[in-house]
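Below is one structure; the comments refer to it alone.
A single protein chain has been omitted from the complex, and every remaining protein chain is retained in its original position.
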Amino acid sequence: MTRLRSVAITVNNQEYKREVEPRMLLSDFLRHELGLTGTHVGCEHGVCGACSILFDGESARSCLMFAVQADGHAIRTVEGLSADEDHLHPIQQAFWEAHGLQCGFCTPGILMSLIPFLEKNLDPTEEEIRHALSGNLCRCTGYQHIVDAVKLAAERMR
Amino acid sequence: MKPAPFEYFCPDSIDQALDLLSEHGDEARILAGGQSLVPAMNFRIQQPAVLIDINRVPDLDYILEEENVLRIGAMTRERQLEFSDLLSQQAPLLHESVPFIAHPQIRNRGTIGGSLVNADPAAELPALMLALNARLKVRNNSQERWIEAPEFFIGMFTTALEADEILLEIALPVMAERTGWSFMEVAPRSGDYALMGVAALVTMGEDGKCEGAKLVYLNAGDGPLEAKEAANILLGEKISDDLIQSAAEHGSEHEITPFGNVHASPEFQRHLAQVLTKKTLTQAVRRAEERKQ
Partner (left out) sequence: MTTRYFGKRIKRNEDPRLLTGRSLFVDDVDLPGMLHAAFVRSPYAHARIINIDVSQALKREGVVAVYIADDLGDYWKPGPLLVSPPPIADTVFNEKTQVPLAKDKVKFSGEPIVMVVAESRYIAEDALADIYVDYEPFSAVVDMEKALEEDSPLIHEDLGTNIAARVVQKKGDYESIKPDAALIIKRRFSYEHGCAAAMENRGVVAEWDRRSGRLTVWDTTQAPVVIRNGLADLLGLSERQVRVIAPFIGGGFGPKIMMFYQEEVLVPWVAIQLDRPVKWIEDRAENFVATTHERGQIHDAEAAFDKDGRILGVHDVFLHDTGAYDPYGLTVPLNSQANVLGLYDIKNYHSEFTAVFTNKTIVTPYRGAGRQHGVFVIERLLDLAAKELKIDRTEIRRRNFIPPDKFPYNNEIIYQDFVPLIYDSGNYEPLLDDALEKIDYHHFIKEIQPKLRAEGKHVGIGIVAYVEGTGIGPYEGAKVQVMSSGRVSVVTGVGTQGQGHFTSFAQIAAEQLGVPVDKIDVVTGDTDQFYWGAGTFASRGAVVAGNAIYEAARDVRKKILQVASEHFNAPEDELELFDGQIRVADVPRMSISLGELAKKANPTRGAVKPGTQPGLEATNYFGPERGATSSGIHAMIIEVDPETLQIHIQKYLVVHDCGKVINPLILDGQIHGGVAQGIGNAFYERLVYDDDGQLLNGTFMDYHLPSALDVPRIETAHGETVSPLNAMGVKGAGEAGAIPVGPLFAQALEDALHNVDLEILEIPLNSNRLWEIINDANNKGK
């Protein structure tokens, strides 16, 4: 066991102070230290995208970062998208209506990858949407309803 | 898939980083974007005893132009390259190739320096450095030196960087006049490492003859690979489809040494090299002609 380090990380606008081993992955930190289990882990080698979060506003894989690297930075996870189940973010609402999820395991990572995408482009083509989704694997939906959900969300957010 | 324990340092100056590196030597690894290093650590293929995180070292990410030279800081994220107007004007070949690397979430973190030091033979950026005549600035805690790209990449995942050195900057000449470029690759899916990739640059003289040509392949050997003889076939000539065909044949048959993987046999890689050489040269020539006007 190596020396623990203290970190202060802002997650969904709340600051958390913890002592962590340097090797603790940010994904494990969020899930198991903070109990924010909405961020999922599917591969731990950067491919599936289930663990995608926002790091200072940009999407990133939380399985490819150490918690210590997030010291002093701002993280946003799926839990930060809406106050509760009755007040969904427009993207969440669109996923619900368009049936953009089945098992829902890939969904948090997909939502978090889409947030910055839609911030930059509220009128995306299907091709652009599919490119934006290409770093997130979904084994259940065949992506079509996800694409539809993104279109719907963009329309509503315009 | 959890990394082995390591000692973590997070220096806030380059000197401090270099001191730490010289102190820990072979035991230590620089942590840049982490997009190659961390997966390898999660698989425990890499178990460095010490990590020196240079993400908090200031002034390592920039893209500047000075006296017809582009200077790119080693910690510049791949995403910054992708969205740089300067690169799109002055190094369109580099700019166009970046979206082929992985996915947005990876490019947000992955750095140019990390990709070059990682020296994966299938990676885009090392091949681009060869194509663009890049020079790489490296430093240890006592001295700084410049390495030309061909001398930097010395093998599979191996570079000329010493254990105590950090890559600081990449310098590239801006693209010459009357020059056309093209980058193409074939990958199983978008974002995957390519089965084969080709970067081509062609400079056309006022007389309509080829003044300069460069062909670089990725995933065609144990590092990025330049096909000089194939390029020479074009020099001093008016470009025709036949000429391009002979360059493509020569390059793919005699100058590359692909060894295949689970997705492609060496024969298929050579076939793709030939197809892509034709396509990239054709596009580069066309662009060079366009830029002449």
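By written order: A and B. Residues from 1 in each chain.
The rule is short, and it goes like this: a residue touches a chain if its C-beta (ideal position, glycine included) is under 8 Å from a C-beta of that chain, and two chains touch if they have at least 3 such contacts.
Computed from a predicted structure; not experimentally measured.
Of the listed residues A:L4, A:C103, A:L122 or A:M157, the one in contact with the hidden chain in the full complex is A:C103.
Contact with the chain that does not appear here is found for just one residue of B:F43, B:Y62 or B:W146, B:F43.
Remark: the omitted chain is touched by one listed residue; of B:D192, B:D222 or B:E289 this is B:D192.
The chain that is not drawn here is touched, among residues A:V11, A:L26, A:V47 or A:I115, by A:V47. Residues of chain B in contact with the chain left out of this view: 1-5, 43-44, 186, 188-193, 195, 262-265, 268, 271-272, 275-276. By the touch rule set out above, chain A reaches the unshown chain at residues 1, 21, 23-24, 31-32, 35-45, 47-48, 50, 77-79, 81-82, 84-86, 88, 92, 95-97, 99, 101-108, 111, 126, 129-131, 133-147.
We adopt the following convention: only the chains that are shown with their structure count from here on.
For chain A in complex with chain B, the touching residues are 1-3, 5, 21-23, 25, 28, 44-46, 49, 52, 55, 58-61, 63-66, 68-69, 113, 117, 131-132, 134-135.
Listed in rising order, the residues of chain B touching chain A in the complex are 1-8, 10, 31, 34-35, 38-39, 42-43, 51, 53, 55, 79, 102-106, 108-109, 189-191.
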